[in-house]
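What follows is a short report on a single structure.
Let's turn to chain A:
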Amino acid sequence: MVQVNISGIMRKTEDSPTVFEVEAKNIRQLLVNLEKHYPEMKPHLDKGVAVSVDGTIYRDNWFQSIQPDSEVYLVPRLAGG
Partner candidate 1 sequence: MSGTHVSTTINGDAVEYVCDVEETLLDVLRNRLGLTGAKEGCSTGDCGACSVTVDGRLTCSCLMLAVEAEGHEIGTIEGVANGSELHPIQQKILDHAALQCGVCTPGVVVAVKALLEKNPDPTETEVRYWLAGNLCRCTGYDKIIRAVMDAASEMRGS
Partner candidate 2 sequence: MTHSSDFNAEKASNLKVIGTRPARPDGVDKVTGRARFGADMNLPGQLVGRILRSPHPHAIIKSIDTSAAEALDGVKAVVTRDDFAENPDNHAVLCNVMAREKALYEGHTVAAVAASTATIARKALKLINVDYEPLPHVTDVDAAMQPDAPVLHDTIFTSGVDPVPTIPSNIVARCEFGHGDVEAGFAKADIIVERELKTAATHQGYIEPHACVASVSTDGMSELWCCTQGHFDDRKICAALLGIDVSRLRVTASEIGGGFGGKTTVFIEPVALALSRKAGRPVKIVMSREEVFKASGPTASTSMRVKIGVTNDGRMTACDGEFRLQGGAFEGSPFDSAAMTAFACYDLENVKSVAFDVVVNRPKGAAYRAPGAPMSVYGVESVVDEVALKIGMDPIEFRLKNAVRDGSQSSYGPKFGPNGLVETLEAAKAHPQYKTPLGPNQGRGIASGFWFNYGGETCSNLNINADGTVTLAVGTPDIGGSRASMCMMAAEELGIPYDSVRATVVDTGALGFNEGSYGSRVTYASGLAIINAAQQAITEMCKRASMMWDIPADAVTWEDGYAKPSGANAGEFEPMSLAEIAAIAANTGGPIAGHREHNADSAGISFGTHIVDTEVDPETGRVDVLRYTVIQDAGKAIHPDYVEGQFQGGAVQGIGWALNEEYIYGDDGKLQNAGFLDYRVPVASDLPMIDTVIVEVPNPGHPYGVRGVGETGIVPPLAAVANSVSAAAGVRLSELPMSPPRVLKAMDDAKQAAE
């Protein structure tokens, strides 16, 4: 199981949960399983998120591997100026 931390626009209330657990070996599985188990996340996932794995932010790379003890955050998709 991977622990997924959420933040930003997905953190809706003071006491809404910030950590979710899903089975995932890579980013694609993570996104698919999050949507399956937490359907309320779907609108945000559809709009697009980036995934930080062990401190590196991946915007698109579905097949970036994730270890069970990886630090995982869903973060906004940012680029810059």
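Please note the rule applied: contacts are C-beta pairs under 8 Å (C-beta built on N, C-alpha and C of every residue); 3 or more make two chains touch, one makes a residue touch a chain; residues count from 1.
In picking the candidates, the idea was that all candidates are chains of the complex that A comes from, given by their letters.
Just so you know, these numbers come straight off a predicted model, no measurement behind them.
Touch between chain A and the candidates 1 or 2 in this complex is found for 2 only. Touching candidate 2 in their complex are the following residues of chain A: 5, 7-13, 16, 43, 52, 54-61, 64, 71, 73, 75-76, 78-81.
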